[in-house]
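For this depiction, one protein chain was excluded, whereas all remaining protein chains were kept in their positions.
Coming up: subunit A.
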Amino acid sequence: MLLKEEVQLLRRIPYFAKVDPCRLKLLAFASSRVSYDADQELFHQGDAGDCAYVLLDGSADILMESPEGEVKIGEVKGDCIVGEVCLLCDGVRTATVRTTTPVEALKICKDAFSKVLIDPGVTREVTRAFAEQLHRTTSELDRTRVGQRQLVN
């Protein structure tokens, strides 16, 4: 996959949809391409996070540790981004991501990301996208809470 195509792909990701294509090209250029076999970990729950992955090809499971062992809480496929929270703040991984098929991904490092973000226009667009995502997640959480309460009642 060429740089141009990666840029197209990045644009389909909500966080980057409104970012200037020129900047996206820079971000893509600054990121590296990585390949994984099936059943390899992109990252592990509890590790310090320093990069996000955009899946170009293949799929992976999102797993969380629970007292009963690992529980699958989601799945990522092509055109998806995982681990993006660490791009904006420090913290540990909240889940493990393990590939289920061979995966081709674009690894966006926090360092490179923050350097592309030096431009205020870019920052605004990305934070807006993050805020929208946060908004969606919170309302989802609220709905879940309501559902749980109803269940308890």
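Here, contacts are C-beta pairs under 8 Å (C-beta built on N, C-alpha and C of every residue); 3 or more make two chains touch, one makes a residue touch a chain; residues count from 1.
Keep in mind that, in the parts below, contacts and distances are computed from a predicted model.
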{"item": "Per UniProt record, name of the chain withheld from view [\"ABC transport system ATP-binding protein\", \"Aspartyl/glutamyl-tRNA(Asn/Gln) amidotransferase subunit C\", \"Cytochrome BD ubiquinol oxidase subunit I\" or \"Fe-S cluster assembly protein SufD\"]", "value": "\"ABC transport system ATP-binding protein\""}
{"item": "Touching the absent chain when the full complex is considered, from A:K25, A:H44 or A:K110", "value": "A:K25"}
{"item": "Touch list for subunit A against the chain that is not drawn", "value": "1-4, 6, 22, 25-26, 28-30, 32-36, 107, 112, 115, 118"}
